[in-house]
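Working notes, beginning with the structure itself.
With one protein chain withheld, the remaining protein chains of the complex are depicted in position.
Lettered A and B in written order, each chain numbered from 1.
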Amino acid sequence: MASIQRIEVGARMSKAVIHGDTVYLAGIVADDPKADVTTQTKQVLAEIDRLLAAAGTDKTKLLRTNIWLADMKDFGAMNAVWDSWVSAGNTPARATVEASLATPDYKVEIMVVAAK
Amino acid sequence: MASIQRIEVGARMSKAVIHGDTVYLAGIVADDPKADVTTQTKQVLAEIDRLLAAAGTDKTKLLRTNIWLADMKDFGAMNAVWDSWVSAGNTPARATVEASLATPDYKVEIMVVAAK
Partner (left out) sequence: MASIQRIEVGARMSKAVIHGDTVYLAGIVADDPKADVTTQTKQVLAEIDRLLAAAGTDKTKLLRTNIWLADMKDFGAMNAVWDSWVSAGNTPARATVEASLATPDYKVEIMVVAAK
């Protein structure tokens, strides 16, 4: 059986879980929930970069991404940040839907699966 | 290629699908949709325990969890049940968003991926 390694393990969830050569990240929200969607998306993607590095991988190995926007009117602004961040030629399978998040201030949450 | 084993196979979905040493469970809702969120969450997690056992694993091997709440005001009540259920030191990557579920009575749905 493949090994399981957990990163930044909390009482409720872990920030990342590595199973064999698959890396599952938690749904990530911004550090600053009062920021606009552009800043929130940048903060989310920086945190994803950090957690992927902690798991021994990076954004060139993204497999699948789920994005939740609190308001779909932010689709263009989120995508502008996403498009400049994602690795050309290495884009993941992705889906984006609208959903209210843990607190009303959060505008975007992103959850990824990557290869190690 | 890794083998595929399906558990409680229905015409629309299977309750669990094992692929190699990865176990995918269906989105689980409560037995009693008229119950409050605390009881519904307990019923969902008991069913997840049952299905994980049927797949030859348990909650210590959770990898990823998606939680949908019909109303985010139930976040605290759901988490109280979750926090007492999840295995300390073995928490999964998790995301929780708000979404209307199959019928208006359902307050919580949980879908997990686990290692075998």
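The rule is short, and it goes like this: a contact is a pair of C-beta atoms (placed from the backbone, for glycine too) under 8 Å apart; a residue touches a chain by one contact, two chains touch by 3 or more.
If you're wondering where the values come from, they're calculated on a predicted model, not measured in any experiment.
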Missing-partner contacts on chain A, residue numbers: 21-22, 61-66, 72, 75, 79, 82-83, 86, 88-99, 113, 115-116
Hidden partner chain, residues of chain B it touches: 1-2, 4, 6, 9-17, 19-20, 22, 24-27, 66, 68, 99-102, 109, 111, 113
